[in-house]
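Let me begin by handing over the structure; questions about it come next.
All protein chains of the complex are present and in place, except for one that has been dropped.
Then we have chain A:
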Amino acid sequence: MIMEAVTGPAPIVELDEVGKTYRNGTLEVHALDRVSLQVVEGEYVAIMGPSGSGKSTLMNILGCLDTLSRGRYVLDGEDVADLDEHELAEVRNRRIGFVFQQFNLLPSLSAWRNVELPLCYAGMRPADRRPRAEAALTRVGLGERMDHKPGQLSGGQQQRVAIARALVTDPALILADEPTGNLDSVSTADVLDLLDELHAGGRTIVLITHEQEVADRADRVVHVRDGRVLDDQREPAAPRPAHAAAAGVR
């Protein structure tokens, strides 16, 4: 896939004919089959699909948590297909912010200590970490609850701490895997509003969901089924039509 335009937003995710095959004994499972996808800077993309469609595998590949069997993956200008485990850890640390369905906060650490974790692994000095963690928590509206432990926070608040943790390294891509799957409707709206805000602020977000209500918030919805991209729709009312025009679509 050759990009004709040098102008316009930079591509963040470029998947080219990516395949992933799991071997289960003698049985080969093609979890992903020749998936090509491009996401440019500032886009808010929802990936939808029923369970078993390969959307989780796609999420793992996008998040550099799993390696590809075939194809090419360029993340934020860096080809990550051939990186080893150490290099992938570094890519995850610098370029990706994860938001999980289960929040995945460490229960023994206070909110700000949870948020500063990625900075620890980036090798940042402790003195520099605290202000950045505080800024990220303030950004998600939890400036007053820095020292609360996850157990003292509601589900919605915990997910906001997780979003702060995803933001703190200023990553190229925020990857949210069913971020509202464990939340009630009020908290869901709360978290989705926050993601909207981040998007409006120019963040690139890829969100995986099976709920239409959640996908509707995104300005582009990619449907996945049987390891393939079924269709790729842009919301007509997308706030940034300029980005959509520049996105390479197959």
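Please note the rule applied: contacts are C-beta pairs under 8 Å (C-beta built on N, C-alpha and C of every residue); 3 or more make two chains touch, one makes a residue touch a chain; residues count from 1.
Definition applied: contacts and distances are computed from a predicted model.
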For the chain that's not shown, choose its UniProt protein name out of "Paired small multidrug resistance pump", "Putative ABC transport system permease protein", "Benzoyl-CoA reductase subunit C" or "histidine kinase". "Putative ABC transport system permease protein"
Of A:S53, A:N93, A:T180 or A:T209, the residue in touch with the unshown chain: A:N93
Candidates A:V13, A:L117 or A:A176 - the one touching the absent chain: A:L117
Sole residue of A:S108, A:T138 or A:Q212 that reaches the chain not shown, by the stated touch rule: A:S108
Contacting the left-out chain: of A:T21, A:S36, A:N60 or A:N182, that is A:N60
So that we can see where the missing chain sits, which residues of chain A does it touch? 60, 63, 65-66, 85-86, 89-90, 92-94, 98, 100, 102, 104, 106, 108, 117-118, 120-123, 126, 165
